[in-house]
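The complex is shown incomplete by one protein chain, all other protein chains being positioned as in the whole.
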Amino acid sequence: MKKIKLVSKIELAGLYDWLQHPEAGGIDLFIGSVRNHAQGKEVLKLVFEGYEPMALHQMEKLADIAAGRWPVKKLLMVHALGIKNIGEPVVVIGVACAHRDDAFEACRFLIDELKKTVPIWKKEYFTDHTVWVNAHP
Amino acid sequence: MKKIKLVSKIELAGLYDWLQHPEAGGIDLFIGSVRNHAQGKEVLKLVFEGYEPMALHQMEKLADIAAGRWPVKKLLMVHALGIKNIGEPVVVIGVACAHRDDAFEACRFLIDELKKTVPIWKKEYFTDHTVWVNAHP
Amino acid sequence: MDILLFGIAREIIGDQKLRLPGDHGIDTVMGLKTWLLNNYPQMGNLNSLAIAVDQEYAQDDLKIHEGQEIALIPPVSGG
Partner (left out) sequence: MDILLFGIAREIIGDQKLRLPGDHGIDTVMGLKTWLLNNYPQMGNLNSLAIAVDQEYAQDDLKIHEGQEIALIPPVSGG
């Protein structure tokens, strides 16, 4: 059972209740949040932009790959879009499995692949300029 | 900054707020919960017993080792004691770091070592017998 | 043929969408990439430039035609 969403604000309350499963002994939850520094400079805020239908489609594909590789009971991928301030969660990946090895590995796989292939873009706002992250060498 | 506790009931609400840190971009949270099966048999409930002062002391030591090995911004280890029903959380490990690699590795280290060295004992209640987990070969 | 634009590609081109001229003669992903690099040289400075056709990453030799959903995918940075 999977839940894949793009939202304007990530709500963490209720995530465990959704991920919990009577056959799952281990849940790994990764939460990515906005740091106050990047490349040694102060970040004021971030803006995330997504190609929404493709992003959801690619997240679904990653979820299906993970569910084929690991015995996943529950799987959650939620990414925020729009303006995010320091400390706000921007992405949550949650995986519930019978055993913790599988939960850790699947969660790690999903966040790593999401960062490589899901069409979402992050713009960092510094005091005097903005940067589309990863755009340039 | 670390938080190490033994509790009768794990409260997940507020964990992110505590783990969140302006310099932390990645938070890994592991939640262990009661499964409904063990060794192919139905588990009705679990009871956790701890040698409380030593358990806290050993958890503190593990937290210190992790904080020495990885650049940890926040670290949380909470274990429940007493009667736990199917689906209830029994342990939560949370690590916030600037980068996700470190958060995943430190979290994995802490739950693996907790299971090896922290003096807490789990008794599984099946329909017709009970088992102290790991006690016998 | 309309191309959806996102992130820095949208900023380089200066619009939400790119409408190719009627006589563009582009029939493959590679043809589109070449056209883009010729018309918007700043695209050449990006770490990567991918094209998605109907929401899938497309190989350079894929044929493209009117009616497909085509998008320019600059280097992603979600998460």
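Letters A, B and C mark the chains in the order given here, with residues in each chain numbered from 1 onward.
Everything that follows uses one rule, which is that a contact is a pair of C-beta atoms (placed from the backbone, for glycine too) under 8 Å apart; a residue touches a chain by one contact, two chains touch by 3 or more.
What you see is a predicted model, and the numbers here were worked out from it, not measured in a lab.
Here the chain not displayed is in touch, across the complete complex, with B. For the chain left out of this panel, the touching residue among B:K5, B:R69, B:H99 or B:K115 is B:K115. The residue touching the chain not shown here, chosen from B:E49, B:E88 or B:D101, is B:E49. The chain not displayed touches chain B at residues 32, 48-51, 53-55, 57-58, 79, 90-91, 111, 114-123, 132-137.
Throughout what follows, only the chains that are shown with their structure count from here on.
Centroids of chain B and chain C (each the mean of its C-alpha atoms) stand 48 Å apart.
Per-chain Cα centroids separate chain A from chain C by 26 Å.
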